[in-house]
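Of the protein chains in this complex, one is absent; all others appear in place.
For clarity, chains are labelled A and B in written order, and residue numbers in each chain start from 1.
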Amino acid sequence: MKKLIVKLMGGERFQTMRVSLFCIITSLIVGAAILLAIGKNPLAAFGNLLQGSGLMPKSSYAGRQNMFTDFMSFLDALTPMIFASLAVSAALKAGLFNIGVSGIMLASGFTASVLVGQSELSAFIAKPLVILIGIAVGAIVGALIGWLKYKFNINEVVSSIMINYILMYIITFFINTFFVDPISRQSKTITDSARLTLSGTRAFDLKFDVSLAFPLAIICAIVIKFLFDRTTTGFEIKAVGLSRKAAKYAGMSVPKNIILSMTVSGALAGLAGVTYFCGYFASIQPGVVPSMGFNAIAVALLGNSDPIGCIFSSFLVTVISKGSIYMSSQQGVEMEIADLITSVILIFTACAEFLKMYVGRLSMEQGGSEEAGEA
Amino acid sequence: MSTLDTIIIDGLAFALPMFIMAIGGIFSEKSGITNLALEGLQGFGAFCGGLTAVLMLRSFEGSSQIPYYVSFIAAIAGGMIYSLIHVALCIKFRANQVISGVVVNILAVALTVFLAKRINDGVFGQPSNKFVLETSVRFSVPGLSRIPVIGAIFKNVYPFEVMIIVIAALMWFVMYRTPFGMHLRACGDNPHAADAAGINVNRVRTIAVMISGGLSAIAGMSYAYSITSNFSPDIFLGYGYLSIAALIFGNWSVLPTLGACLIFGFARSSGQALITQLGMPSSYNDLVRILPYLLTLLLLIFFSKHNNSPRALGEIYDKGKR
Partner (left out) sequence: MSDSGYIIEMKHITKRFPGLIANDDVSLGIRKGEIFALLGENGAGKSTLMSVLFGMYEPDEGEIFLRGEKVRIASPRKATEMGIGMVHQHFRLVSNYTITENIILGSEPLKRVLGFIPCVNMKKAEADIAALSEKYGLKVDPKAVISDLNVSTQQRVEILKMLYRDAEILIFDEPTAVLTPQEIEFLLDIIRGLRDSGKTVIIITHKLEEIKSVADRCAVLNRGKLIDVLDVATTSTAEMARLMVGREVSFTSDKTEAQPKETVLKVEGLTVEGEAGNEAVKDVSFEIHAGEIFALAGVSGNGQNELADAIAGLKTAVRGRIYLNGTDITDLSIRKRTEAGVAYIPEDRHNVGLVLPFTLSENLALKRYYKDGFSKKTIIDRKAFEENGTRMIEEFDIRSSRGNKTVTAAMSGGNQQKAIIAREIALKTPLIIFMQPTRGLDIGAISNIHKQMIAERDRGAAVLLISLELDEIMDCADTIGVIFDGRINRIAKASELSVNEVGRFMMGVEDKQGGGTNKVRTGGTAS
């Protein structure tokens, strides 16, 4: 057993990736155990997840729908998740936990919905404007959290959670008071020209959604990757994240880099907000903080806070969350099991560092015993 | 009843559960374990207690107080057991304690909602994610409650408020007068010193986190019996985080933390009283709900700069370090 563990995860090549994979597979096994315990077939349930995400064909489809339409809808859900996890990882690089992604998403989504979503602007102006508003609102809130951190030494976890609730209640108040749709009890639906998703596009006899921002998410991931790996700014942010004292000693500005990384993180969270509330959805439910902001923490950790890693981990978590609707209807299981599996993944990911250390120690021991055996 | 009375009564009912939760946080953090998991611990405790109450109410008469107290015991047990996840992640698996706290909270939401739905479906045959509880009975102390203004403290008191005050006093004694308390505080300042003195650091920390689990659960159950009058996902409203802010503001000592909790409580209750007085529509309550959070932020601005957090807070204790 120990030998197997070392074989699977020992050595330095792609170790992080292999450890992540190990965490995912173990979590899926735990998920399967839960499903078995409540009398469901885990393989069928996991298959439903893939089917619901358009990665495997379902047995039957409604008119004008097939696997492709499911997949397009999956991409639409994936887009904000990529932005949200990039937001968390951008802050993590500077050693900060941005738990405020949820609140920022609400704030940017709401601002864009109100300023552009109800206007008569043409799509060519409205859509870029929505994106710009998302970036601006997110950046401002992110910078505020960073500023509170360096100026007043307020733990960013506590401050960002306070800001989450403050934003949630303010927005709930405004929606309920001024922007409520009397039938759906949600905020008024935004216009199609402001929406970042082309909903109900018709082609090849199909009707599907097109996420216009998906390419932007991929580009953002690459840009962020470049920023952190190849620029002096990224070098400074990473140094600040790993050792504030050493960074200061080396002549870097700790406050500047903390605020900068939180601003970038906020801007990305803002993009997550507009692609979620003005893309995947077209309205906001009052009184709730979107859980995507919290799941994004899991996703970013799972992706080892690497931007490219985030794409893959977002993909996985979105398969679970998006597919859970279909699974729920097919298997009669509560949809929350998806959140449960995601949290289990998160627990294992939190132990990833320990796993690496443990594997290192095991392989050292085994190396030692082999030498003794030869002698 | 005067508005002032209402403010005091509601303020105490909100502040005291937060206070006992903050004491739990102090135990954990004074032993050296950062505990953001309070939010999840109180929610999970409320889940266990709520479930117990709902199950027991079926076999007891409506007026019996037994389910009430048993549900608190069940909540404490549940909170302590659930806190073992934070213990395992922080101590056994040496995870980052902030990450661990957040993870424990996320899991608490997912797990309790999933289980509540399943149990409601399976046992009670109704699709719901709530355990509906009666709001707790209240009592007034004869005589004392008639004193103007201060009398409100003794008026319409929830039984759990008395319980909390007794337990809080006991916990203060444990922390500052017993050998265990001395060991605990030593572990948070210099675990190497504690270890050299023959104290099992990880054991002390495990117990400390479990205490925080139990105390948070009392808070969660109290909220379930008062503010929300049920167990539902609404129990996760960030009160756990507010109590962390309270203990930071209270500089990790018990009495100033009580002060912080009272400020939050009274801010909240006076805001609500104001809305009622001015006859504003109920949607304005959402604006008032911001008050405790906003106040927390403002207070942190003034009190975070020079805090005395326990010196070894958040550090993974590695005995064999060369």
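Operating definition for what follows: a contact is a pair of C-beta atoms (placed from the backbone, for glycine too) under 8 Å apart; a residue touches a chain by one contact, two chains touch by 3 or more.
In this text, all values refer to a predicted model and were calculated from it rather than measured experimentally.
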Candidate in contact with the missing chain, chosen from B:Ala186, B:Ile227, B:Leu291 or B:Ile316: B:Ala186
Which of A:Phe22, A:Trp147, A:Phe235 or A:Phe312 contacts the chain that the document leaves out: A:Phe235
Subunit B residues that touch the omitted chain in the full complex: 173, 177-179, 182-183, 185-186, 189-190, 192-199, 311, 319-320, 322
Positions on subunit A where the hidden chain makes contact: 230-233, 235, 238-239, 242-243, 245-252, 361, 364, 368
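FYI, only the chains that are shown with their structure count from here on.
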Residue numbers on subunit B that touch subunit A, as the complex places them: 36, 85, 89, 93-96, 98-100, 102-103, 106-107, 109-111, 113-114, 117-118, 121, 237-238, 241, 244-245, 248, 283-284, 286-287, 289-290, 293-294, 296-297, 300-302, 304-305, 307
Subunit B partner contacts - residues on subunit A that touch it in the complex: 38, 97, 99, 148, 152-155, 157-159, 161-166, 169-170, 172-173, 176-177, 287, 291, 294-295, 297-298, 301, 334, 336-337, 339-340, 342-344, 346-347, 350-351, 353-354, 357
